[in-house]
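Apart from one protein chain that is not included, each protein chain of the complex appears where it belongs.
Let's look at subunit A:
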Amino acid sequence: MNKRSWEGVKDRFIAFFFAANGILTIIILIGIFIFLAYIGLQAFHEISIREFFFGKEWNPTAYGEPKWGILSLVTGTIYIAVISLLIAIPLGVASAIYIAELASPFIREVLKPAIEMIAAIPSVVLGLIGLLIVAPFVAEIFNLPNGLNALTASILVAIMALPTIISISEDVISAIPESYREASLALGATRWQTIKGVILPAASSGIVAASMLGLGRVVGETMVVLMVAGNSRAFPTSILDPVRPITSTIAIEIKEVVQGDLHFQALFALGFVLFLMTFAINLASDIFLTWRQGVR
């Protein structure tokens, strides 16, 4: 009897423990949100919202008047996001199709873990590879004096997004019922027609969701862009211009600010903008995934 009631307490305690952990995650998320918003919004006592969002120049420690415009930073982030997705999505989806549809079981078993290993490369190592190999290569091809620009950074960041895009797309494609393929092949469609006409449409929303998750990774990446994107303050007009995305701006400048300073608050405001961007992207991918499940 005694033992049984002890078991009951233990059960309830464990259930509580798991529930508490789940709730803790949400509390942490909300806590970060409030923390960023609380400090970041204080910056707008002194910086006009118009200047912050539409100013092209960010130079808080300028020789003359400090400048607080984030437009060129946001543009830098968007450049890297768009270019790296343009590189990563075709590569990622093609690899996923190969693994799920075409590869022999043996190759599949080798490829899947190998691709997941990409995620294990520390970003600072990728940054070094970028500095020593990719940047000189890009400089050579486009005949530039140096390769520290948006394109170089995007290539490296695309590599970081690949494992996410490939493994999720592959899961989605593998989950398509065998009957779809059989029906298509029975109608006389070739393998390529099956992939193009049946598999891809059926997996499309999952692929979009995978790309969105990859995008979240890309937007938040700091170390690689800090090392190879050049970080100049000028507004980028071409993908071969150096850019300074939001993440590297925060990483560079947070080291020199005194806590509670206007500059400190402005960096938090910048962090808040970045948080909203990645949050929106993740939310969108989540909606896509549920929508897909709803359709099926």
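Everything that follows uses one rule, which is that contacts are C-beta pairs under 8 Å (C-beta built on N, C-alpha and C of every residue); 3 or more make two chains touch, one makes a residue touch a chain; residues count from 1.
Criterion: contacts and distances are computed from a predicted model.
A single chain of the complex does not appear, and UniProt lists its protein name as "Phosphate binding protein", one of "Phosphate binding protein", "2-oxoglutarate synthase subunit KorA", "2-oxoacid:ferredoxin oxidoreductase subunit gamma" or "Multisubunit sodium/proton antiporter, MrpD subunit". Residue-wise, the contact with the chain that is not shown comes from A:V258, picked out of A:I26, A:A120 or A:V258.
In the full complex, subunit A touches the hidden chain at residues 12-13, 16, 20, 57, 59-64, 131, 136, 145-146, 148, 226-227, 230-235, 242, 244, 252-253, 255-259, 261.
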